[in-house]
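Here the structure comes first, spelled out in structure tokens, and everything after it is commentary.
Removed: one protein chain of the complex. Kept in place: all other protein chains.
This part shows subunit A:
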Amino acid sequence: MTLPNTAPEVAGLAPELAGAKKGQGESPIASASERFTSYDVEAFEVPGGREENWRFTPLRRLHGLHDGSATFEGTATIDVAAPEGVTVETVGRDDARIGEGGVPADRVAAAAWSTFREATLVTLDGTPAPVTVTVTGPGAGATAAGHLQLRTTPHTEATVVVEYRGSGVLADNLEVVLGDGSRLTLVVTGEWADDAVHVGAQHMSIGRDAVLRATSVALGGDLVRISPTVKYRGPGGDAELAGLGFADAGQHLEQRLLVDHAVPHCTSNVVYKNALQSTKGLTAHTVWIGDVLIRAAAENTRTFELNRNLVLTEHARADSVPNLEIETGEIAGAGHASATGRFDDEQLFYLQSRGIPEDVARRLVVRGFFGEILSRITLPELRERLEAAIEAELAVIGV
């Protein structure tokens, strides 16, 4: 292996290279602070599957997104209903604002970045009504690269829902750039068709005193791998990332988060919950990686991250890797927790022994488990739709 030292954007040693070099894809990697980033797909080695950031992902189900064989001939359509105070533009990659959110940190994100022809840029100003952005996959059998940027002007207060749906294979980058003192409530849903594959990188850049309240909901798809990265541009930034995933038989849902504290007096809070259920012996798989990095300059950081997984049936696997790296002694608070629990026969028996029928018992458990995440979604219609979608998932196991 050689380091890609020709790319101008190289920001450090790629952990995936470090892992592969030693031939120990299974062992912990170099620090998240040394994560390699580049806009150029060729700057990344083709992953083989043993690298730290690919070791959980079934590469053969990526339809060539990772190895250069994907042709990206399809198009994912992006629709925005824009109320007053919201500007929607279609721009080229030469637009100066593109890239303000962040830089790809894996080969698929870089492939999407190297490929997309036009980006949709949504600027929110003032206190606009809630905006819904719909991203529709390219259709069964087709592959597409996408690029979407959401940006708030200073002191804006806005709510945006990004809904991913449809079929096909999508690699994309979602940039979220918050102006100073602005506040964005963001809900990202993945209600994909069964065949869909989505590998998405989210680049959140939080301005001074800006607030991000993000909730992500992963329901459909064959393989969905989302990698949000949060960075702060000035003190006082506050980011909350909540998420839930419901992995069905044969589904692979992966969430890889990095919160990079390099600025003093910022806050982050991460809470992700996944439920897993299998039918017909097909494995349901979730992966949650939660990296929080507090760099030496990031004094008075406050951060907490939590991952909980609920295994509802046999043949389910929940991987959970929280990782907190602290390079300064001057922090306000830092913690992480991770736990995977099983809804087992004893719990079912206990609930049933109080008269509660099996289907109600299962709903009670899942509703209670996800309640904390869903209650953050303040748009009632959206929340009800997602609740109904989760109940429909439960109905699949025929209780």
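Here, a contact is a pair of C-beta atoms (placed from the backbone, for glycine too) under 8 Å apart; a residue touches a chain by one contact, two chains touch by 3 or more; residues count from 1.
Going forward, contacts and distances are computed from a predicted model.
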{"item": "Per UniProt, the name of the complex member that is left out, chosen from \"Glutamine ABC transporter ATP-binding protein\", \"Sarcosine oxidase gamma subunit\", \"Protocatechuate 3,4-dioxygenase subunit beta\" or \"Fe-S cluster assembly ATPase SufC\"", "value": "\"Fe-S cluster assembly ATPase SufC\""}
{"item": "Among A:Leu282, A:Val360 or A:Ala395, the residue in touch with the chain that has been omitted", "value": "A:Val360"}
{"item": "Full-complex contact with the absent chain, from A:Ser114, A:Asn300, A:Thr328 or A:Gln352", "value": "A:Gln352"}
{"item": "Candidates A:Ala249, A:Ile294, A:Leu310 or A:Leu382 - the one touching the absent chain", "value": "A:Leu310"}
{"item": "Positions on subunit A contacted by the hidden chain, ascending", "value": "310, 341, 345-347, 349-358, 360, 364-366, 368-369"}
